[in-house]
Each structure stands twice: as structure tokens, then as C-alpha cells.
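Missing here: one protein chain of the complex. Every other protein chain is in place.
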Amino acid sequence: MEGISKSFHGIHANKEISLSVGSGEILGLLGENGAGKTTLMNILYGLYQPDAGQIKINGNPVRITNPMESILYGIGMVHQHFMLIQNHSVIENIALGYKDTPFFFPKIKIKEKVASFSRQFNFTIDLNKKIWQLSAGEQQRVEIIKALLNGADLLILDEPTSVLTPKEIEELITILRQMKADGHSVIFISHKLDEIMNICDRVVVLQKGSIVGRADTGQTDKKTLARMMVGRDVVFTISREKLAKGRQVLRADQIHVTGDMGLPAVKGVSFDLYENEIFGIAGVAGNGQRELAEAITGIRRVDSGKITINGKDITNLSPRHIYDHGVSHVPEERIRFGIAPGLFLYDNAILKQHHLKKFSRRYFLKYSQVKNHTQGIVDDFKVLTHSIENQIRNLSGGNIQKLILGREISEQPNLLVASHPTYGLDVGATEFLRQHLLKLRKQGSAVLLFSEDLEEIFELCDRIAVIFAGEFMGIFDSDDERLCEIGLMMAGSRRIPRCIQ
Amino acid sequence: MIRLSYTDRYQITRLRALMTNIFSLAAGLFVISIIFLIAGVNPLFAISEIFQGSFGSMYGFKETITKAIPLILIGAGLTLAFRAKFWNIGAEGQLLMGAIFSTWTGLAFGNTLPSFAIIPLMFAAGFLGGALWGIIPAILKIKYAINEVISTLMLNYICAHILTMLIVGPWKGASRFGFPGTDNLPDAATLSVIPGSRIHYITLMLALACAAILALAIYKTRFGYEARVVGENPDAGKYAGINFFKTTLVLMAISGGLAGLAGVGEVAGIHHYLGYPTSVSSGYGFTAIIVAWLAKLNPLYAVISGIFFAGILVGGDAIQISLGLPAATVEIVNGTLLIFLIMGEYFLHNKITVTFSRA
Partner (left out) sequence: MEDIIISTLQRTMVAGTPLLLATTGEIICERSGILNLGVEGVMALGAVTAFIVTMTTGSPWLGVLAALAAGMVISVIHAFTSVTLQANQVVSGLALTMLGLGLAGMVGKPYVGKPLAIKMEDITIPVLSDIPYIGKALFSQSPFFFLAIGLALVSWFFLQRTRLGIQIRSTGENPKATETQGVNVFLIRYLSVIIGGGFSALAGAHLSISYSKSWIEGMTAGRGWIAIALTIFALWNPGRAIWAAFLFGGIFVAQYLMQPLGISPNFLAMLPYIATLLILVLISLKDPRKLNAPAMLAAPYKRGER
């Protein structure tokens, strides 16, 4: 790719980017969220057109105007959010993506092709299963099969490990190494330094749309890369002062919750939470965290068990009642649950508080109060917007998250339930949010933090629980040495391990 | 080579919205003219006849206001429902139910109660009837997840048949000499009109008041806020602790109730008896949908929008007589204008840039 530039709404996503990949090589594309990595790859894959620049394959300049063409050129992409049809079966999804699917009876004819591929790469997936029945790792494998079936010489993987268990990550690495040996090329997009160093041969670092560094992974280290990525030295540990625990705020007792598909999602979870404490629940997304958070905040029914806040039973109360007990929630799916996209910023700023006396009187809303409050949040949390009369959907993801956090924190909650709050945020916003969580902790609140980011968990939490398949594998103090095997626990191992040096 | 690219437009000012609406209507009229041309009608003559008929004469203007009354009432109610993304296509049925309830009240008590007592009673009954008919689809949607487009439509037909059943059966008036319809309402139970016209001014004032109250409700009350949030994102509403059930029930009660009031107006103000469904309402429930859409779901604008479409209805009657065009012509006008309004919205929300480049 030479001199690729692309802008959206006046914001430069890519500025004159040039890079190249050879066969049998794994190139890492490193950068924070919003650096332009996905945009660049979407251009390569044909979903976007560059404003300027050229793409050359095997030395010949090409124009890729849609994914079909890039597939024909031998480029395959596995997106961060899988491009799969949940309600359809594996074979139907493959048939959809395969370029030579026959017109009549496609399912039957493709099955043989897939079978031979499966043998070669050791995929064992039931072709008739529906996608929603598969684990994240299995779904990813379907995506990879699709790309390989189309004869991809170059495979692009966008943040592939964000939804995998450590074991599945190992399996993925094996597959990638095999592909490399076979002469395929891989572009590996990630913001995780460990993976880049481990998996890639070379790495290109993007920051705010431009290339700020290139290196061979054998000749550099994490600190250098991190500095390139952010432009300054990243402090890997935030200092967290020790605080004595206060009164008990939350007690959860043998909670059982059912998930969307009718299967049990949380199976007998018990724990408690105190003032001046951040309690982390570590685990790969999809192991019951969302359902547990929703049960505590009242959005989802608790089938059995009891939850109390400050001694009062809040099990299965309405979200509003639970909110009135001082429980705030930063939801996992911010856009889906946290905002009304077409309404203005100030409408969204009081989404959960609109019934409070300070914003409403009898039947009417006190809009001048509302607007002041909103301006306060925007200023305090540095939400980037040209006015509070802006529709909230025009803001970037990070700024929406800041508004939601500001909204939830501004009422000094007893308990803040934060579900993956920094997912998808850039480093600046992430640091900001984490500082705020620590601030809340100091002010006497209890924070329940759900996160997949182990760095974040260790930085912020006083106690850590590991969740897998709806159960806690264990609850530990943050300095418990058994946490060195947290990866194993996240993958389901329950035995208390001895650390391997 | 010409390349068209579109980008989101962030600043939508009221002026721009207004200009877009006007352009859309103009474009729509243009296409309607072409249709007329093909049908062998002189479009300029036809369109001028429409406007002459509705606004050009005193008589026409009075008729326009008369027809605007139900459109404003129903249209305002629909702006509320549509904002919550509850597609109430059943205003026809809600209107008829209001007519039924109020006629019963009028016939039952009209001879014994004085005007100032029976009229409010009739309006209340009409509101109740419409509200009931509006709540049914709300319940069906909440409890059984039945698409409200279908349920409200089915209820339209069901109500029309109920009405017919009543007026050929148990409610058939002795004074009708075998023709279907109820007896005439007692004098006390009829609405007075502005002399020299058919404008039943009490309903008119009610309509204007309702539009104003509704505007207040949508923009300034908690209920209006909750309805808007629910329309934007029901999941966010759940998360915000908004009671979807209660909110939907109340807004449909209001929307249906307003349509019911329109029904009262038609019966007590114009016909003075309950006849066939098509004589009570000439498609007001459907036309009001366009009224609400043109008003950009703002109840205050619905007043202007209602008068505009009432003008089209009256004008449509006029050219029916003078040009011999069938009644369905009005539907063509309505449909075309609505399509162009939709297309106009696209230009409102997107900035189209045309770039010319070589090669």
C-alpha cells in the first residue's frame, strides 16, 4: 500500500500510509483504538475507497472497489466483530462467503470442500450448528475457514484475540504459524504489545492516522513500541494507595441468572463488596459477566439467590428502584443500553436521573437545571462536542462513554457497576477513566469492575474474582500469588495452582 | 466523470427544514401535474381549481377549516405516537369508536340534559371510546409482541363492521324509514356552528388546545421525555427505568382518545346522526398520518399541516365535480406528496456533493 489517505467527516483517519507485506511473513499493525488500523485494512479489503494512494499486489497496481474484488485478489479478512449470520448454520455462512458457491444446492456441494480443509488445518466444527451456538473461538475459526477457502494468500486479522480464552489464543497462534510456513501472509492488527512481540515478524505502529514507527520484533521491546504508539512513555502501573475497607455495600448470595438463549448464564455466584474498594471480575467476555451485571442493576431477572445493598434486599427490583438505592451502571454495550441516539446530549445526560426531584417537578422537567448539569459533566469529563444541543449519536465512541461515565458517577453512587468501561477507548480516555474509578474508591464508593484487560484488573482492583462459564473460579486479594495462573482460571481451571517460575 | 458523495449533515436548522418541506411539496406537485397530464387533464387548471376550491373562496375556506378540525386532532395525537415509534394506523377505527360512544351518550341523555352538560359528556365518552380502541393494540404489542401496524389496521376493519352492525340492527332509527342510521341527535346534543358555515367551533378550539397541550407534553414533561426515549431506543428506556408498558398505554390512550374526539366532532357537529363508516370519516385517519409527517411530528406544526391537507381534500372535492375525476384522485395527491416529503428528508439529513473529475 502506498500513500494511502482517507478522511471521514473531515477527520483524517489515514494520512499517507505506506507499508508492504511479503509472503510467509506476519506483519503487526499496532496502535491505540482510533489510530486508523481498521480503516486502513477496510480499504485494503475493499469496504472503503481511499481518497488518495495506491495498492499494489505482486507489484501490479490494483483498484479494489468492493470485497468481492479483494477476495478475488487473494485477500481475506477476519473482522473484530465477526461478520457472521447468527441465525444461520456454519455451512450457510461459509456458502455465503465462498466465491465459487454453486447456485443450486450450495450447502451439499460445499460440505466436501470444507471437509478437506478441516483435515488440513485441524478444524472440527459441526457444520450444521447455528452460529449462536458456537463459542467465540469456534466462530473465529469459521471466519478463517471462509477466508482460506477463497484462496486467501493474505489474511488480515483485526484484534483477533479480544474474545478468545488463553487456550484459544494458543490454538490461533498455531494456525497462524502453520499458515506462515505454507507461504501465506498475515497482517495482525492489535493494540496488545505482548501479542505483537510474540506473534509478528515485523511491526508498523500507527498513531492518529500516520505511521510513527516500524521495527523488526526481534530487535525491539515493549517499552519502545509503547512509546511509539502513544508518543510518550506509558506508565504501566498506576499507584494505588492502600485503603481500609469500609462497611459492606453489596452482598450477592448464590445468584442464578438465565441468559438470552434460555440457558443458565450465572450459576450460584456469591461475593460481597465494601466501601473504599474496587472488586474486579476478570474473565473473557461471554462467561456470564453481562448477565451478572444486569441482574445486579435490575435489567435482568434473578432466578434464585439474593442481592442486598447496604442491608436492603434489592433482588429483582426495578432498575429505577435499584438506582435509587445508589447503584450506578456503566453498561457493556454503551450504544445499545446507554443512550438514546437521536436525542440531544442534555436529554441523554439525565437518562437515569430524570425522575429525581432536582430535574423534575411533578410532571415537568426542569430543563434549565438539566442543561446546567449537562454542561458540568461535559466540562468535568472533557467530552468533546461543539454544543450540548448536539445529537449524541454524532459524538465519537470514547466521548459517548465519557458522558455515560460522567452521568453515572455524578450522583456519588454507593456502588458503581462498570462493565468493560475502557473497551474501545484510546489510551488517554482509558487513563482518565481509571483515575476516576480510583477517585470514587477513595471517596467511599464501592466499585464492581468487569474487565478482560488483566493489566487494568491488576492496576485497579483490591480483590479479584475470576469468572468462567457463569461460576467464580476463585476470589483472591490482589496480592495473592495464586493469581499468576489467572489465565488458566479464566479458561476454567479450578484447581488452586502452584506457580511455575 | 461525475461522482456523487453524501455525508451526514449535523446542523439542521428550522429554516432549512422548512425550505426542504416546501421544495418537496413543490416537486410533488410537479409530478402530480404530470400524472394529470397523462390522464388527459390540464394540470394547471386542475391545481388552480384545487386551491381555488379550498382557499380561493369564502365558502371553500370555511369548508377547509371544517375538514381541518379532525385532521388537526388526529394529527397531533399521531405525532406523539410516532415519536415513540408506535405506528398507529388505526386512527380511523379510533375515530369511529369515539363516534359510537358519543352517539350513544347523546341519544341516551340528550333529551334530558341541557346542552352544557351533555356536550362535555359526549366528548368524554368519545375520548373514552377512542382511547379504548387505541389501548387494545398497545396491549397486543406489549403482551404478545404483535406488530402494531397489523393490529391497528385489523381493528379499523373490525370497528367499521361493528358500526355497520349497530346502525342496521339495534340502533336503527325509527325515523330513518328503513335506511341504515341512528335517529338524529337531540338538539341539545349537537354542536353549534359558526353561522354561515359548518365549522363546529367548539371542536375547533378543542383541537387547537389539544395541539398546544400535546406540544407542551412532548417537549416539557417527564412523560413526553420518556415517550421520546422509548421511541429512540427501547433498550435505553429499560435501562433508564422507564416503564415501557405504562408509557405505551398512556400514549396510545391519548392518540386514540384524540381520534375519538374527532369522531365526536364529525357526528355531533356535522352529520347529527351516526351513519355508515364512510359517511362519518372520509379517510381522516390515514390522511392524518401525512399531516403528522409533514409537521415533522410537532403538534403545533400539525395545525398548519392539517389546514393544508384539509385544503387538498376540499379542493379534491371541487375538481371531482368540475373535472369529473374520481374520488381516488385525492389519494394520488396524498401518496405522491408523502413520497416527496420522504425524499426531501433525505436531502435534509445528508449533504450531497457532486464532484467532477477527469477520467
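Side notes on the structure shown:
A and B label the chains in the order they appear, each numbered from 1.
One rule holds in what follows: a residue touches a chain if its C-beta (ideal position, glycine included) is under 8 Å from a C-beta of that chain, and two chains touch if they have at least 3 such contacts.
Fair warning: this is a prediction, and the values are worked out from it, not measured in the lab.
Within the set B:M58, B:A145 or B:V354, the residue that contacts the chain not displayed is B:A145.
In the full complex, chain A touches the omitted chain through residues 8, 45, 47-48, 66-69, 71, 77, 79, 82-88, 92-93, 95-97, 99, 101-107, 146, 262.
Listed by residue number, the positions of chain B touching the unshown chain are 35, 39, 87, 89, 140, 144-147, 149-151, 153-155, 157-158, 161-162, 164-165, 168-169, 286, 289-290, 293, 325-336, 338-339, 342-343, 345-346.
Note that only the chains that are shown with their structure count from here on.
Residues 9, 297-299, 318-321, 323, 329, 331, 336-343, 347, 351-352, 354-355, 360, 363-365, 367, 390-391, 394 of chain A are the ones touching chain B in the complex.
Chain contact summary for the complex, chain B toward chain A: residues 7-8, 10, 220-223, 225-226, 228-229, 232-233, 235-241, 243.
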